[in-house]
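Quick one: the structure is below, questions incoming.
The complex appears here minus one protein chain, its other protein chains still in place.
Lettered A and B in written order, each chain numbered from 1.
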Amino acid sequence: MKTIYSAEVAVIGAGAVGLSIAYWLAKRGRDVVVLDREGPGAGSSTANFGLVWVHSKEPHTYFELSLRSSQLWPQMVEELGEDVELRHGQGGVQLCLTEADMVKAQMMLERQRRSLLFRGRLLSASEVLELQPGVSRHIAGGTWSPHDADVNPVKWTFALARGCQQRGVKLLTRTEVTGIELGEGSHVTGVLTPQGRIAATRVVNAAGVWAGAIAEMVGVKLGLAPERGQLLVTERAPMTCPLPMAWHRQMPNGQYFLGTTFEDVGFDFSTTTAGAREILRRAVAALPAVRGLSIVRQFAGLRPMPKDGLPFLGPVSHVPGFYVAVGHSGNTLSPIHGKIISDLIVDGHTDVPIEDYDPLRYDPWGARKGGEERYGH
Amino acid sequence: MRIGEEKLRPSIRRGREIWISVDGSPLPAYEGETIAAALLAAGELTLRHTDKGGQPRGVFCGVGLCHECRVTVNGVPNVRACLTPVAPGMVVERPAPVRRRGS
Partner (left out) sequence: MRRTEIAVVGAGPAGLSAAVSAARAGARVTLIDRYTQPGGQYFRQFPLGFRAASGPGWGDDEAQGRKLLAGLQMKNLEVLCDTAVFDAKADGTLELATADHSFALQAEKLILATGASERVIPFPGWTLPGVFTAGGLQNLVKTQRILPGRRIAVAGSGPLLYAVAALLIDAGAEVVALVEAGQPAEAAKHWPSLFANRTLAFAGARYLSKLWRTGVPVLSRHAILQAEGKGQLERVAVGKLDAEWHPQARPPTYFEVDALGLNFGFLPSIELARLLGCQIVFRPPLGGYTVAHNARMETSRPGIFVAGEAAGIGGASIAMLQGEMAGLAAAQQLEYLSEAQAEQHLRVLGRRLARQERFRDAMNAVFGLRPGIYDLIRDDTIVCRCEEATRAAIIRAAMESTPSLREVKCRTWAGMGSCQGRFCAETIQHLTAEALGVSVADLSFPRVRPPLGTVPVAALLEERP
């Protein structure tokens, strides 16, 4: 197969995670190519809710990962120099509709406080209403944390794409990966596409929902399944909810963004009226004003959901040069995925704890099968 | 301005005269007319201003497709004036132009 391009690192997937990784690598002087079978933001990056969510994440290491990622957002956005509608610093709110919710929330906050950096707290109903006048009066209270934020995920993804291109990253769009080429000792030597071969000694699987298929090219079963989340957008309304919440947020221009569903339907991006109704029932209970609005857009994204909900993040030990960066809350974690993978590739290690995220944890023997040189299907 | 009832064929009779309020001021209208018609008859062309540029906008397509003619009616925002018939006592508000945030 003809070699059409040569780089140090080939990143598979031009979503927010892949582009963030490419961006961090480029900043550290590495020669990077990003491959996507379509173009930037063709998958979940442009079909998610746009939260940078921290305070309800569990288990604790995952919470800390999210917290650390949140801290990276303002700097990255400033570097990229574009308005991506990031609202960071004022925090986010999670509503408690009942007293039982309040008790659970209190316990969650206790768990999170194991992190000395955590500044979240429990709010009474009146405190919630002071922050979010648009919320229903029938709530019991809520939790607030300054670490939560929100962003326009479409603008974020394309700002990353532009930032990458400005730093010399090559973006090969309409280029589908059909195989991963391995050389001596199963070390990565390149990526195969219908247009030809891309030579690279490091390959990063950031293919989101499709990462399972990419991992199989090196004989690894990730343990990943798509989980559909439907979302609704309303028309513009007067601003009464300036802070993002776990299920709903009012965007800076006044449109409400309402979520969501958790559906096990495979690779099905279609939306349903039943899903819309479910989302709206929850929305009007929390935000009465929504009842008087109209829906202008409905769409669905697929969450790349690992079996235990935790990311697949790190090297694949038996395939030297191959890394994986996939998982749910790709939006929140996109900055830190960039840092971690670039640390691993450039320095050989990272200061961020990633022991819980071994890509091989569901298939420890997988990569060992088959032995020597192997080309993908 | 309203066209005389006999001017065009067929001649018509408008509905009865009623009063609506627009930005707090009373405006006469005729039952059967749309809010857009009543406002245009009174020479009120500008209905809102855009988010980013603060540009004035008014009725454009007249059939409810362009969404330019949005006004607040009886407290409900984003009502299309070209599709909505007037009713006695209807309260119509045109949101004041908002200063652009930052850039």
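Just so we're on the same page, contacts are C-beta pairs under 8 Å (C-beta built on N, C-alpha and C of every residue); 3 or more make two chains touch, one makes a residue touch a chain.
Just so you know, these numbers come straight off a predicted model, no measurement behind them.
A.B. asks: Check each of A:Lys2, A:Arg137 or A:Arg281 against the chain that is not shown and name the one that touches it.
C.D. replies: A:Arg281
A.B. asks: Among A:Glu38, A:Glu99, A:Glu130 or A:Asp347, exactly one should touch the missing chain; which is it?
C.D. replies: That would be A:Glu38, which touches the missing chain.
A.B. asks: Which chain A residues would touch the chain omitted from the figure, given the whole complex?
C.D. replies: 38-42, 46, 154, 157-158, 161-162, 165, 173-174, 234-235, 270-271, 273, 276-277, 280-281, 283-284, 290-299
A.B. asks: List the chain B residues touching the unshown chain?
C.D. replies: Contacting residues on chain B, toward the hidden partner: 1-5, 7-15, 30-34, 36-37, 40-41, 45-47, 50-53, 55-68, 82, 85.
Note that only the chains that are shown with their structure count from here on.
A.B. asks: Quick one: chain A and chain B, Cα centre-to-centre, how many Å?
C.D. replies: Computed value for the inter-centroid distance: 44 Å.
A.B. asks: Could you pull out which chain A residues touch chain B in their complex?
C.D. replies: These residues of chain A touch chain B: 83, 235-238, 252-254, 292-294.
A.B. asks: Write out the stretch or stretches of chain B touching chain A in their complex.
C.D. replies: Within the complex, chain B contacts chain A at residues 51, 76-78, 101-103.
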